[in-house]
Structure formats: structure tokens, C-alpha cells
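Before I ask anything, let me first share the structure, which is written out below as C-alpha cells.
All protein chains of the complex are present and in place, except for one that has been dropped.
Chains: A and B, in written order; residue numbering restarts at 1 for each.
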Amino acid sequence: MRSLGVLYRRELGMAWGRGGGPLLACAFFACIAALLPLAIGPSPERLAAVASGSAWLALALSSLLSLERLFERDFEDGALDLIALGPASLETVSAVKCLAQWTANGLPLSIMAPVVATALGAPLSLAVITFATALIGGLGFAFVGGTGAALALGARRGGVLVAVVVLPLLAPPVIFGAGAIEAYAAGMGWQAGFAFLAAYCLAAMGLSPFAMAAAVRNALS
Amino acid sequence: MITRLTIENLSLSRGERVLFDALSFAVSAGEAVALTGRNGAGKTSLLRAVAGFIRPAAGRIAFEGAAGELEPEDARAAGLHLLGHQDGLKPGRTAGEELRFQALWAGGDEASIAEAVKALQLEPLLGLEVRKLSAGQRRRTALARLIAAPRPLWLLDEPLAPLDADRRAGLGLLMERHLADGGLILAAVHDLLPIPARAIEIGGGA
Partner (left out) sequence: MFGLANPQRFMDATRRLPAVLGVVAGLLLAAGVWLSFTAPPDYQQGETVRIMFIHVPAAWMSLFVYVCLGGSAFFGVVFRHALADAAARAAAPLGAGFTALALATGSLWGRPMWGTWWVNDARLVSVLILFLFYLGYMALQASIDDEQKAARASGVLALVGLVNVPIVHFSVNWWNSLHQDASVFRIGGPTISWPILAPLLVMALGYTVLFLALWIVRIRTEVTRRRALSLALKAAGAA
């Protein structure tokens, strides 16, 4: 347990260290939100209709941005060897890395999400559910995206590859998250979408560490 | 912990290429073995196979403790250090932070970290970012985890390469002390180790 704490603090330190990963992801998020009205047109009604959905899409892309280097940097400089020879299994290590990724990036992004959605014209009453879905969805993004990042270890063109591999897998959380917000906005039952989102993220947390560990072992061999 | 490493009839291959075939030897407590052989003969692969990263094509790698044979996973998770070509240090973090992480992760504590800092004279480096260090200084920072987290089996891949003559002698002293405490050293080398070691040549041909 103590050593997992050490690993978690290191991952957080690296995410927050020079280069300011979370700030960069938030800035990327804001850039998409700024470009969106330019692409769709400034009409408030049209923007408001797509505000929550667009915020969710931008969230998925921004989460992906910072995930790419999750395993790659440790693989390149040999630190992954050292980590693999530590007291915890690679499954646990992968889960801790994804959790740290979520704390460092998912949390700031989910605070940004209602701000961006409101700026685009979503009603303020949606802020809480936007934050909640983004927070939980971010957990799913971190674990599914981490799987993509681990699989792309040692590949040429890692970054684009991670996006191509991971984005199709992100369809369910995007559907459930944006669906829950939309249902809430329409005054319908939002609980179903929210529950599906939570279930997806729990399943991702339970299963993807095994895929990540298998991918890391393969890359190290 | 590990008192003997036994390698029996080991063959390793990379992709389609067989590196070596039917290699057998053992390393006992207090003994250093130097692996020699030309480039590409499989020295690094052998070290990585002992560390459990490469699955042997045939043969066995066994770790024995005082009470008989050990589970390979347990032996690897707590009983060996692998120091490869790369130092595993993050350029953007300070040498002190990186040393602390490496040592704590591998099972060391504050006292052993302080001891390692003294043994490798790292005090002036601790506050510097790794990117500011020379290759030799990085290597010393990486070597510190051998002392900071005591584990019996050291797998060293060209440990001397970036070090100057004085530092090599210093590392020799640390190795001697490790052997005297019942440690085992398996090192891939081009240059001679600064301590008496049994040499084993790997791979006659491809």
C-alpha cells in the first residue's frame, strides 16, 4: 500500500510537473469550445442545442490528448523496467497510473466542462449534471485510453494511433454521458444514462488493467 | 532471500533469430559473474530473461533461497535489481525526487537512501533536475538504488560505461561490499569489472 502511494504521488508529480499537462489539456478544451461557434455559426439557439453534447465530445478529445504519454515516457527511459520489478503487479501499477491520470487531468477537465457548456449556451441548471457525468466519464476515458496507450507502446506514430484505436471504444461513455445530460435537460429520467455511464466506467476499471498489463509485458519482452 | 541463481539449458531467441542455445551456469552468494561476448550475442537479453521480461524459448531460470527454491515472481519482485543501458530517470524531475521514488518503490527506506547518497557522493546533485546532469552523474544516481534498496541479486548491463576511473574504483568497492554481505552479481561487460569475477562467454555464433 505504501509503495502504491509512492507511485501515485510520482505520477501526480509528473503530470503536474514542467509542461503543465492538465493546464494544456484544459487549454485544448477551451480552444475547441472557442472554435465551435466559428464552425456552427453564432446563432444562440443553434449553439445552445449542441452545447452539452459538444462539451462532451471536446472532453473526450482533451482526455485523449494527455493520455498518449502515460506509459510511453516510462518505456522510453527504462523506468518501466524498474516499475515492473517492484512490489506490485503490473495490473495494479496500470490502475494506479490511470487513477493518477484521472486526478491530474480528468478532475480539472470535469470542472471545466460545465463552464465550457454554459459558455456555449447550455442553461446553468445543467452545470451540476454536466460536472458529475464528466467526472465519472473521465474515469472511463482514463482507463480505456490507458489501454490504448499501453497497446501503442513501441509503435511508430504513437499519438495518432492511440486516437484511432481508442476513439471507437469511447462511443459508449459519450453516448451515455451526453444522453444523461440531454434527458435531464428534457425533464426525462436521466438516471438510466447516468447508471449506464457508471456501469461502463466500473467495467473499464475492472477489466482494462488486465489488458494494460498484458500490453506492457509484451512491450517489455 | 536469493542465495543462488541457476540457469539450465537456456535458449533465447529474438523474433526468428536464435541468440544462444543450451546455456547453463550458476551464480552463488558472494560471487560475481561477468558475461562477455560480442555485440548482439544476447548478454542484455539474458539479463532481461533473468528479470522475467523475456520468456525463454527453452530451459529454466531458477532462484534459490536459504529454504529452497523461490517462486520466480516473488524473487523478482523483491530480490533483484536490473540496471540497464537506460537510467530510468525523468529529465524534468530532480535527482533527489527520482532517487527517492526508485528507492522507496524497490523497498528501501529513508536511512538506506541517506546511506546511498553518502556512498555515491550524490549530495550536491540531489536538488538538480536530471536534465542538467552529465551521463556519469545520471549513472551514479541510478546506481544509488542498488544501495538505497538492498536486494541480493544485481543484474548490471555495462554498469561502468559512462563512469571515469575514480568512480569505477568506487563502484568496485560497493560491489565488493555487496558480495561480502552475501550478494550476487551478474554483469554484462565489455571492460573488465573492477573486482575479481568469473567470466562466461555468451554465444559463439548466430
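Just so it is clear, a contact is a pair of C-beta atoms (placed from the backbone, for glycine too) under 8 Å apart; a residue touches a chain by one contact, two chains touch by 3 or more.
The model shown is predicted, which means the values in this text are computed figures rather than measured ones.
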Among A:L61, A:V115, A:L135 or A:A214, residue touching the chain not depicted: A:A214
Residue numbers in subunit A that touch the chain omitted from display: 147, 151-157, 161, 164-165, 167-169, 171-172, 175-176, 179, 182-183, 193, 196, 200, 203, 207-208, 211, 214-215, 218-219, 221
Hidden partner chain, residues of subunit B it touches: 13, 15-18, 57, 205-206
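Here is the rule we use: only the chains that are shown with their structure count from here on.
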Distance between chain centroids, defined by C-alpha means - subunit A, subunit B (Å): 37
In the complex, subunit B residues that touch subunit A: 48, 51-55, 76-78, 80-82, 84-93, 97, 101-102, 104-107, 145
Residues of subunit A touching subunit B in the complex: 2-3, 6-7, 10, 13-14, 17-19, 73-74, 77-87, 217, 220-221
